[in-house]
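Here the complex is missing one protein chain, while the rest keep their positions.
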Amino acid sequence: MTRELVSGGQHIHAPDDLNRLLQDIYDEAMTITSGKVADYIPALAEVNPDYCALTLATLDGEVFNVGDTKEHFSIQSVSKIFGLMLAMERLGDDLWQRVKMEPSGQAFNSIVQLEWEQGIPRNPMINAGAILVSDVLVSHYSASKNAVLSLVRSLCGNDKIYADHDVHLSEKEHGHRNAALAHLMKSFDNIESDVDELLDHYFWQCAITMTGENLARSFTFLANDGVCPFSKKEIMSKRDSQRINALLSTSGMYDQSGEFAFTVGVPAKSGVGGGIVAIVPDFGVISAWSPRLNDYGNSARGMFMVRELANRLGLSVY
Amino acid sequence: MTRELVSGGQHIHAPDDLNRLLQDIYDEAMTITSGKVADYIPALAEVNPDYCALTLATLDGEVFNVGDTKEHFSIQSVSKIFGLMLAMERLGDDLWQRVKMEPSGQAFNSIVQLEWEQGIPRNPMINAGAILVSDVLVSHYSASKNAVLSLVRSLCGNDKIYADHDVHLSEKEHGHRNAALAHLMKSFDNIESDVDELLDHYFWQCAITMTGENLARSFTFLANDGVCPFSKKEIMSKRDSQRINALLSTSGMYDQSGEFAFTVGVPAKSGVGGGIVAIVPDFGVISAWSPRLNDYGNSARGMFMVRELANRLGLSVY
Amino acid sequence: MTRELVSGGQHIHAPDDLNRLLQDIYDEAMTITSGKVADYIPALAEVNPDYCALTLATLDGEVFNVGDTKEHFSIQSVSKIFGLMLAMERLGDDLWQRVKMEPSGQAFNSIVQLEWEQGIPRNPMINAGAILVSDVLVSHYSASKNAVLSLVRSLCGNDKIYADHDVHLSEKEHGHRNAALAHLMKSFDNIESDVDELLDHYFWQCAITMTGENLARSFTFLANDGVCPFSKKEIMSKRDSQRINALLSTSGMYDQSGEFAFTVGVPAKSGVGGGIVAIVPDFGVISAWSPRLNDYGNSARGMFMVRELANRLGLSVY
Partner (left out) sequence: MTRELVSGGQHIHAPDDLNRLLQDIYDEAMTITSGKVADYIPALAEVNPDYCALTLATLDGEVFNVGDTKEHFSIQSVSKIFGLMLAMERLGDDLWQRVKMEPSGQAFNSIVQLEWEQGIPRNPMINAGAILVSDVLVSHYSASKNAVLSLVRSLCGNDKIYADHDVHLSEKEHGHRNAALAHLMKSFDNIESDVDELLDHYFWQCAITMTGENLARSFTFLANDGVCPFSKKEIMSKRDSQRINALLSTSGMYDQSGEFAFTVGVPAKSGVGGGIVAIVPDFGVISAWSPRLNDYGNSARGMFMVRELANRLGLSVY
């Protein structure tokens, strides 16, 4: 660890201290029963609302787990980061002609701003932006799903990662708002591929499932200037890694991104499956999962756990 | 300095190296002639467009200056930070019932979102939010202008800081859009004081003038967890200092905040007078000033200088 | 009467028939108890909610009254027609450079559209448009209130018409949303006079009070191609009279204008005081008053009475 950790005035010296801290925070989180499991598709609505998992993966290779960290869940919008990584690699800076990097100030699935700004999504972390990114992948990869899957598997170090078939189909069936976003961008000539095909990719990508531990491990490179601390492989340049963290800081937590920066202070991304991943540069990655969502679509227990851990360890980047 | 600086693969060891770096960047900036001096009030329109200043104030007490760093200019929206500091001190967390902390995704003076969100401004860095903060000051301080002035003077270590009378009057005369924002919030019962009185405070505050060197010095406490590195005085708690930096990161650079995080990666605030202040936690503060503004209302040369300095020294917090 | 009237298959020959029809409709209306008296200012909130009045003034000079037709009430937005008449007279077609004639598709006091359309109100029947008209009056008449009052008195044939002082002051005190509209238009350079002065005129104009019978009489000229059927005086040209009726048809009944055209089919204007005036070209004028308002700000009983009378007599212009 390159940062010196202090919790409640006490220096944290040993893994045992961290284990205890995580367990305490987890126990407190379990008393939270507010929030509502995402129910816009049956496949998500059926998830046990009581699941709860908290993982901390540090850059020196340690992984701390509490709760249901071996259960698979639908990562949903967290997958937007994987798609973005491939699109940045393929298009380079040209990508930013077609999607901006500004916070939206609107709900994640809003169509209003897309009309005002003539089919250019505000950023790749809202649905419209991630749909545009899917268009890039479908247009520039011969097998876009394989490209994503092989990236994700390599980042997790887990060859069994897959996209849940039922969730994929269910998303597709109930995805009319996303279809509206795609068609609107197409009407502004900002979509190249066939709308049905790119939406299929998008819904498939949202349906990727993994464990909380997988999630934390897969993003450690973002805390390490682009280099995976396990494999020592350079996943992306330091510059691009900082750029993705910047995007997550301003736009990663839906319309609660500002509050998250204010109260937690690290780059993070959440999904309506209840997962959250938070990047702590030069330290490690926190992942949290619990299906009950607050009014902004972020996991209620997850928000609590990430905030507490960050605050007690003093992890804010600001 | 608590950070190790590297520029172009070379470690930077001595003040001379930094001086040379600033001068190089300044020289490049001087070749930029795009942008337009703010002309919505005569007092600003008359400023010499060719002024250019760059200052770096580090936490170990060194100050590096290039260009017109002793000229006074109107800090305009940068003053929003001073107002916010006093309002946070006075109201504590109650402040956040009346103004949110989310990026706006709109122009800084937009009224649309204020109607949708029933008179609750998105954050204290857009005009509506700063007007609300002015209402707090006018309601809770017997002499709100004195309170601001004495804070600013103490932060700069300069007892001669003042608000320009002509700019103040000129703002007032041309401030109908800000008056619209104030009256709209009042109609939603989110303003307590008399509208004319609070607007007078707001316009006065925008008219504060100081030098680029003053500007850099006055915000060093934000890079130092709330403690002024010169006087060693605690200006605010570490937590509040990080919170202000978070706000600046998501909302400080008008509708270019996301791009600034993406390409520069530090908390910052700009004003239509052409000033920019950028906070580098654990390192220092950069201030830049040049009156010509880009399409977003940010100083064209200023953006270049801050970005180059941050990139070449590797200052991104992400 | 130039139209042949048929009610329920029966030709209506005599005043007695009309008297009976009005009384029947009034009796049915009295069973309606839904709706809520306007309470945004105390002076309006105190009005007895049970008042109900229905008047029909025909072009052959007959006036049929049922209920509280001699009680004075605040005509509020109905006064927008009087202001518009004077502004059209003074500016001619130049007026339409500063206010459009399109339906707004928004609430009557919405500020959103005014920002999009850069300070040009959609029509003179929404608040922004009527505030702009007030600016014209204040700028072009040495005594704008007198000008309105003398027009109104002459149209009613009643020299005692006045604006209620308490309502006027109360409107002013609670008029911050209207002040926001005025300042926003001023910021777009679409307001010439001093904002406080024009708002004073606007609020005063809204506070004009008269009886239901006065109201019906005062607008008979609009049913008669611009000529007052009582005095035989030409109030305005046939063309301008048709134009005002057109505006009332598309925009007179707040955001229920389309439904009113659909279900009633005559030009009309309502006010939050509970008054409604409906113009039946070549036949006469209906006025209705009852203070309880529906969700759109239109009188609940008033809507019923006007609709029933128009439907039973076959008065739709379409």
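So that you can tell them apart, the chains are marked A, B and C in the order they are listed, and the count of residues begins at 1 in each.
The rule is simple: a residue touches a chain if its C-beta (ideal position, glycine included) is under 8 Å from a C-beta of that chain, and two chains touch if they have at least 3 such contacts.
Treat the numbers as computed from the prediction; the structure is a model and nothing was measured.
**Q** Mind giving the shown chains that are in contact with the missing chain?
**A** A, C
**Q** Can you say which of C:M30, C:V47, C:V63 or C:M101 touches the chain missing from this structure?
**A** Residue touching the absent chain, from the options given: C:M101.
**Q** Taking the full complex into account, find the residue in C:L22, C:A261 or C:V306 that is in contact with the omitted chain.
**A** C:A261
**Q** When the complex is taken as a whole, what residues of subunit A touch the one chain not shown?
**A** Considering the whole complex, subunit A reaches the absent chain at 110-112, 115-116, 176-177, 179-184, 186-187, 195.
**Q** Please output the residues of subunit C touching the missing chain, sorted low to high.
**A** Contact residues on subunit C toward the absent chain are 100-106, 113, 122-123, 241-243, 245-247, 249-251, 255-259, 261-263, 265, 267, 281, 316-318.
Note that only the chains that are shown with their structure count from here on.
**Q** Which other chains touch subunit A while also touching subunit B?
**A** Looking at subunit B and subunit A together, no chain touches each of them.
**Q** When subunit B meets its copy subunit C, do both sides use mostly the same residue numbers (more than half shared) or mostly different ones?
**A** Answer same: the two copies use largely identical residue numbers here.
**Q** Please work out the Cα centroid separation of subunit A and subunit B, and write it as a whole number of Å.
**A** 31
**Q** For subunit B and subunit C, what's the span in angstrom between their mean Cα positions?
**A** Their C-alpha centroids are separated by 50 Å.
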